[in-house]
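Only one protein chain is missing from this complex, and each of the others stays in its spot.
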Amino acid sequence: MTEKILTTENVRLYYGDNEALHGINLDYDQYGITALIGPSGSGKSTYLRALNRMHDLQDNVTVNGNFMFKGRDIYAPDTDTVALRKEIGMVFQQPNPFPFSIYDNVAFGLRISGEKNKSVLDEKVETSLKQAAVWDEVKDDLHKSALSLSGGQQQRVSIARALATAPEILLLDEPTAALDPVSSHKVENTLMALRDQYTMIIVTHSMSQASRLSDRTAFFMSGDLIEVDSTKQMFLNPTEQKTQDYISGRFG
Amino acid sequence: MRRMFDEELADLDTSFKEMGLLVSETLEKSVQAFLDHDREQAQLIIDGDKAINEREIAIEKKSFEMIALYQPVTTDLREIVTILKAVSVLERIGDNARNIAISTIHMKGTKRVPEIEELIGKEGTQVAKMVREVLDYYVNDDVAGTENISEEALVVTESTRKIRTQSIKAMETDSEAVEAATDYIVVGGYLKRTSDYVSDIAEWIIYKRTGKIVELNPGTSSYL
């Protein structure tokens, strides 16, 4: 049996008294892309955000269950969430570069963790931008504002920023929803190129993106994990009727 | 909720069934014309083959269009793939009916062997029945029914072998029967191949229903 990099067991999440996730069990091998699909309100984004404790910032959210990342309990009281989020990075739907230069955006996380050596920073910025497949487009403009970039470029810079802290897991919440097909395609290519080095978990509303991109697909509905299987199996011959209906676009 | 795709798929399905009916009727008529030595009817069948081919092309075109426009997955994809594969098998069954009709015209004025023609009549009826059955299985999504097809195909194989042996015997004993006997062997071959095609369609019905690709008549398809 391969070592799982991340396991989640019996995940229950409450908004106040309202249970939004009803006991999710999912684990992840090292490397590869898992797509989380399902309608709005199915709990897929809520679940994704629980993986690097994004809900900590909200008062009325309670998260129960076991989250083990490389044998460590993510929700242990002594977990340093800043350090955790460097290892389990997040990329959001709207590209969200900080209003400073491309260089400073990518170096941000490193500086926070105390890296001051210019040549180390230079090298990390370059590697991350290359990994995010945006280096060639921005290498001459590293000191221009990241906000001057196109949406697709901004999103790839956001990915570079997440990669700069050398995470093991990358969480992506609808990373191409705000992009046109050409920019989406570039971001997808970037993710494809990273699949051998990172474990990626992506929430997407685009069924065709899930089928193109992911190795494994998990289908959520009403706070339950209905089915998870290899993407091939899910799109050719899923076990559950609910999965079948959803991915064929047969809604209700 | 209504999906345009569902309406178009239903239309596609209907066109496929209609073409199936047309092909099975054509095959029955063709066998009958052969037995009746009815060259006029045979000519009508030959002329009608174009219409069958045109239907095949129309169904294929529509299938390609639906795949391009809707990018179907799972059961939807399987249904279109099944139709796409089965429709070209139907077209080949139509070709066999036409070939039998060509033999009917070809046999003009030659000496006949009634015993062999009786065998061909029986086999033709049997094969035409199989075509009708497999279309019923398609219409009813009847996977269990497709099991009968393998057994029936064995009967056809056996009877084709008989037609062949008797034709060879007839050639040996009566040189005037050589021409007709040659055609009997050929027609027997067409019928045998048609029954193989029926098995192919049955395999696609199983695929459509279960997503599994199976081989229904391993070994028997090789010609005698």
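By written order: A and B. Residues from 1 in each chain.
Please note the rule applied: contacts are C-beta pairs under 8 Å (C-beta built on N, C-alpha and C of every residue); 3 or more make two chains touch, one makes a residue touch a chain.
Following the convention adopted for this analysis, contacts and distances are computed from a predicted model.
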Identity of the absent chain, which is to be given by its UniProt protein name, from "Paraquat-inducible protein A", "4Fe-4S dicluster domain-containing protein", "Acetyl-coenzyme A carboxylase carboxyl transferase subunit beta" or "Phosphate ABC superfamily ATP binding cassette transporter ABC protein": "Phosphate ABC superfamily ATP binding cassette transporter ABC protein"
Contacting the left-out chain in the complete assembly, out of A:N105, A:S183 or A:Q244: A:S183
Sole contact to the chain not displayed, among B:F16, B:F34 or B:Y70: B:Y70
Residues of subunit B (touch criterion as defined above) contacting the omitted chain: 1-2, 4-5, 64-65, 68-71
Interface with the unshown chain - residue positions in subunit A: 39-40, 150-151, 177, 179-183, 185-186, 205, 207-208, 246, 249, 251-252
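Everything that follows uses one rule, which is that only the chains that are shown with their structure count from here on.
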Intercentroid distance (Cα basis), subunit B paired with subunit A, Å: 54
Complex contact set, residues of subunit B against subunit A: 1, 3, 5, 71-77, 211
Sites on subunit A touched by subunit B in the complex: 207-208, 211, 235-238, 244, 247-252
